[in-house]
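Can you keep this structure in mind? I'll have questions shortly.
A single protein chain has been omitted from the complex, and every remaining protein chain is retained in its original position.
Order as written gives the chain letters A, B and C; numbering starts at 1 within each chain.
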Amino acid sequence: MTTTIPDPALDPAQARDLLRRMQTIRAFESRVEELFKAGELPGFVHSCAGQEATAVGVCSHLTSADYITSTHRGHGHAIAKGISLGAMFAELYGKATGACRGRGGSMHVADFSIGMLGANGIVGGGFGIATGAAFAIRYQHRPDVAVCFFGDGAVNKGTFHESLNFAGVHQLPVVFVCENNRYAQFTAASRTTAVTDISVRAAGYGMVGESLDGNDLLAVLDAAGRAIARARAGEGATLLNMNTYRHSGHYVGDAEEYRSRDEVANTRDTADPVARFARHAVDSGLLTADDVAAVMAEVDEAVAEAHRFALDSPPPDPAGALDDVWTVGVPR
Amino acid sequence: MTTTIPDPALDPAQARDLLRRMQTIRAFESRVEELFKAGELPGFVHSCAGQEATAVGVCSHLTSADYITSTHRGHGHAIAKGISLGAMFAELYGKATGACRGRGGSMHVADFSIGMLGANGIVGGGFGIATGAAFAIRYQHRPDVAVCFFGDGAVNKGTFHESLNFAGVHQLPVVFVCENNRYAQFTAASRTTAVTDISVRAAGYGMVGESLDGNDLLAVLDAAGRAIARARAGEGATLLNMNTYRHSGHYVGDAEEYRSRDEVANTRDTADPVARFARHAVDSGLLTADDVAAVMAEVDEAVAEAHRFALDSPPPDPAGALDDVWTVGVPR
Amino acid sequence: MTFGQATLEAMQFAMDEDPSVVVIGEDISWGGNFGQFRGLVDRYGHERVVDMPISESLIVALAVGASAAGLKVVASMSFVEFTLGAMDEIVNQASKFRYMFGGQTSVPIVLRASDGIRGSSGAQHSSSLEGMFCNVPGLKVVAPSNGNDAKGLLRAAIADPDPVIYLEHKKITGQRAPVTEGDFTVPLGSAAVVREGTDLTVVSYSNMVNHALVAAEQMATEHGVSVEVIDLRSLIPLDLDTVARSAMKTGAVLAAHESWAVGGFGAEVLAQVREAVPEQSALRTARLGAKTAPIPFSPQLEPAVVPGVAELVAEMRRLLAV
Partner (left out) sequence: MTFGQATLEAMQFAMDEDPSVVVIGEDISWGGNFGQFRGLVDRYGHERVVDMPISESLIVALAVGASAAGLKVVASMSFVEFTLGAMDEIVNQASKFRYMFGGQTSVPIVLRASDGIRGSSGAQHSSSLEGMFCNVPGLKVVAPSNGNDAKGLLRAAIADPDPVIYLEHKKITGQRAPVTEGDFTVPLGSAAVVREGTDLTVVSYSNMVNHALVAAEQMATEHGVSVEVIDLRSLIPLDLDTVARSAMKTGAVLAAHESWAVGGFGAEVLAQVREAVPEQSALRTARLGAKTAPIPFSPQLEPAVVPGVAELVAEMRRLLAV
C-alpha cells in the first residue's frame, strides 16, 4: 500500500461516506450485470465496475449546483452525483418512474435537478455540453463548476479539441476528467491515440494537465480537489488523465477477445479502487473491519430496495409516447 | 535583412524561378482584385497577396505526384503547385474552359492531375482529405507526400485534431502547414485560440512542430524541406506554424474594421515576402536588378495572357448543368 | 429597413427583456458575415456577444449546455452548410435532449443560418437544407420571406423553449422594406396567405415566396389564372390548416422551394395536404425545387439548377394545363 493520506486527511465519517458511495456503484453494477445476463433488462448496458474512484473522488467535491456530463458508461457518475438509485434502476427497466420516465434507458440516465446533465450515447458528446454549462456559470457569476467525464476513446473526437480550446481561451470553470481505461470498446488506446497520456495535450490549450492513478481514491480526491478549486477561483480549466480499468467487458456480454484474462485478473487484483480504499481506511485506522462490513450490508440493502422499486413500478403508458418531443406548440 | 541563405544555397536559376512563382501569385491576385472591384467577376474572392512565400516555399519541394489540399484562399497554392493560369482565371469567370469547367469558382479551383486536390470553401475541410491522401501514399508504398495548407482560424476545427492525431499514430507522410496570418475573417487569433503558436500542439500528437517566419521564403524552404524529407523518409508528419500576413481584406471588398491601417501598412512594408526575396536575391548576388525586372515583366505578360484566355472562353452550356453529379447510373 | 436590421431589432428586444439571452457566433462582434449582428456588441458587451472559434460542433453543443444551465443562446451558424459540421450536436443532442431525458429539460436555443443562393457562391455556400432539418423530431424550423416576418419570427423563436432553426435567405437579408415598429412576434406555426386566389395554391417559404408573388401576377395577367400564395413562414410547426383550407378551395397545390426537390420539404407538404384533404381525387399537386445537382458557380449554370419565376410559371401552367 503505497498511498499516503493527502492533506487535509479524511475523517472517519468522510471515509465511510466515500466507501459507501464507491460500494454503491460497485453493487449496483454487479446487480445490473447479473440481471442483464439473466435477460431481465432491455437494451444493452455498460458497467463501470472498477472505475468507482474517479466518479466518487471527483463528485465528492461537487454540490448539486455544479454540473457533470457523463458517457455511455454513466451509472457511476450518476450515483456519485447523487441520483436516486430507485429512479435509475427503474430507468434501466424503462419504467414510468425512471429518471427519464423510461424514455432514455441506461445510456441516458440524467437528473438535471442535481446538475447531472445526462449519460450520453454519443462518444465525445459531453465536451461541448460541459463547456457550455461552464460558460453559463461564468456568465451568471456563479461559484460553480462543470465536470466533463469521458473515456480514452473520446479524446480523439474533434469535440474534445474544440471544447478544450474554448475553455482555454476563456479560462472557464470546467474540469475535463479522462477515465483512461486503456480501451475504447475493443481497441487499445495505443492503436488509435498518438500520445496516450492525454494530459500532455493540455499544453496546446494553455491549460493545466495532470496524470494520475485513477484507481487511487486519495489521488483522485487530491487532483480533482485542486482542479475544482482552481476552477471555482476563476483560474481556469484543467485536464486530468486518470488511469483506471474496467472490470467487465465494454458492454455486458462482451466476449473480451481483445484483452487477456490474465491482464483482467491482475489488474482487478492490484487496482480495485474499492478494495484498495477499504484496505487503506482500515490500515490507517479511519474505519474498522466491522465498519466496512456494515457499509457493505447497508449498500446491499439500498441496491435491493432500488431494485424492488423498479420492479414494482408501472411501465409508461404508450399513449404518452409522443409527449415531450417539444415543450410547446407542435400539434401531433 | 537578417535572413541567411540556407544550405544548400540557391543557384540563380532557382532564385529566378522562385521569384517568378511568387510574383505570379502576387500579380494574379492584384489583377483579380482589380477585376472584382470593377464588378467583372461573379461571386466573391479571397486574395492571398502577402502569403506567397508559404505557398511557393512549400510547393517548390513537391512533384505532381505529391498532393496538396488548400483553402478558400487557394489561388496561390494552386499556382505554386502548377495549375494552368488560364484555366484558373477562366474558372473565376465560371467559364467552360475553367479548371472545374465553371462549376467550382474561386473557392474550388483544383487540378487533380497535378495533385492539387482543391481549394475548399469549408474551413478545416482539407485536414482529413490530406491525411487520407497520405494514408493512400503509405498504403501504395509511394515516396510521395501530402501537404495540407490551412489558416490560423482552421486550427480550432475538430477536424484539425482528428487528422493530426491519426497522422501521428500512423506516422503518415503529411505536412500540416498553418498559414498564420493572425486573423480568421475579422477575428484576431488571440480571441479564439488558446495558444496562438500552433506548433505547440504538435507534442500532443507525438509529432514534430516548428514555428517560423512565413514571410521569409528561405525559412519556409528550409523548414518545409526538412519536414517533407522526413515525410518521404517514413519519419512521419510535421506541423509547421508559418507566421504571415494577408495584404488585402478577408475577401475583396472587406472594410477591414478589425485591423488598423497602420498595422497593415507596416506589415506590408516590413514583411512583404516577394519584395523581401527579390532584395535578398539581388543583395546576395543571385540575381541582378535587371533579372528581377525581367521576371516582373514576364509574369505580367503571363497573367495578361491568362486573363485574355478567360475572356475569350465560352461560358458553359446550361444543358450540361446536371452532368457529373454522379459518375454513373443515376437517371435525371 | 433591411431584413437584417429587422432581425437586429428583434435581438435587441429579446436581449433587453431577458438577461439570460446571449448571442454567439464566428465574427459575431463584427456583425457576422451578413451584418445582422452589427452593433450588438457595443450595446451588450463581449460577455453577451461572444466571438466563437471556427468550431461549429462546439457552437451548438455550447448552446445546448448553456441552456441546461439557464441561458438562452442564439447562435449564428453563418452559412447553413456550416451547420453540417454540427449535425451531430443538432440531431443527437439538441433535438433529443428533452424527449430522451423524459421532459426534464428544454433546449431554448436558436440556430440562425443563412441559406439560399446569392449568386455564384458555389456548391458549399449556396445550399438550403431545411429538408434535412424537417426530418428531425424535436426541432422547429422557420424561414421568413420578408423583414417583418423575420423580426416577428425571430422574437418568437428566442422566446420559444425549444430548439429553433432560423433560416435567413442570403439574397433578401440586405433587402429593404417597411417593417412594423416596436416589439411584436409572429407565432411559430402560423402561415400567411400573402395573395388570395381561386385556381391554384402555391405553398412556399423564404425567398421563393417572393418569386411566387411575381409568378402569380404573371399568371393573372398573362394566363388569366388566379393564384393563391401561402407563405408558410414556419415549416415545423406547419400550419396545415391554412394550407389544407386553400387546397380545398383551389383544388391544386404547388409546393415550391429553392432547395433540392428530391427528398425536400415540398414532397412533405404534398403528403400532408393529401392526408388533410378528405376528397383527394380532384386534387392536383406538384412540387418544384432545385434540380438534383450541387449548386454550380457559373452564372450560366446556377439558374439552370435553381428554380425562379420562370420555372414557377411553367410548373403552374403544366399543373393546370393552361
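As a convention for this text, a residue touches a chain if its C-beta (ideal position, glycine included) is under 8 Å from a C-beta of that chain, and two chains touch if they have at least 3 such contacts.
On a predicted model such as this, the values are computed, not experimentally measured, just so you know.
Q: Would you mind listing the shown chains in contact with the chain that isn't displayed?
A: Touched by the chain not displayed, across the whole complex: A, B, C.
Q: Determine which one of A:42, A:143, A:234 or A:253 touches the chain that has been left out.
A: Only one listed residue reaches the unshown chain, and that is A:42.
Q: Looking at the full complex, which residue from A:61, A:138 or A:157 touches the chain that isn't shown here?
A: Among A:61, A:138 or A:157, only A:157 touches the chain that is not shown.
Q: Can you work out which residue in B:24, B:51, B:71 or B:159 touches the chain that's missing from view?
A: Counting the whole complex, the residue in contact with the absent chain is B:159.
Q: I need the residue numbers on chain B that touch the omitted chain, in ascending order.
A: The list for chain B reads 67, 69, 98-104, 108, 110-113, 117-118, 120-122, 125, 127-137, 139-140, 146, 158-159, 162-163, 165-166, 169, 323-331.
Q: For chain A, enumerate the residues touching the unshown chain of the complex.
A: 42-44, 94-95, 98, 100, 102-108, 120-124, 153-154, 156-158, 184-187, 191-193, 257-258, 315-322, 325, 330, 332
Q: For chain C, which residues touch the unseen chain?
A: 56-57, 81-82, 84-85, 87-88, 90-92, 95-96, 99-100, 122-124, 129, 131-132, 134-138, 236, 259-268, 270-271, 274-275, 280-282, 284-287, 292-294, 296-297
One rule holds in what follows: only the chains that are shown with their structure count from here on.
Q: Please find which chain has its CA centre nearest to the centre of all protein CA atoms in view.
A: Per-chain C-alpha centroids ranked by distance to the global centroid put C first.
Q: If every chain is reduced to the average of its C-alpha atoms, which one ends up farthest from chain C?
A: A
Q: Rounded to the nearest whole Å, what is the centre-to-centre distance of chain B and chain C, using the mean of the C-alpha atoms as each centre?
A: Centre separation, chain B to chain C: 36 Å.
Q: CA centre of chain A versus CA centre of chain B: separation in Å?
A: 45
Q: Roughly how far is chain A from chain C, going centre to centre by Cα mean, in whole Å?
A: Centre separation, chain A to chain C: 40 Å.
Q: What positions in chain B touch 2 or more of the other chains?
A: Chain B, residues with two or more chain partners: 156-158, 191-193.
Q: For chain C, write out the residues touching at least two other chains, lowest number first.
A: In chain C, the residues touching two or more other chains are 52-53, 55, 57-58.
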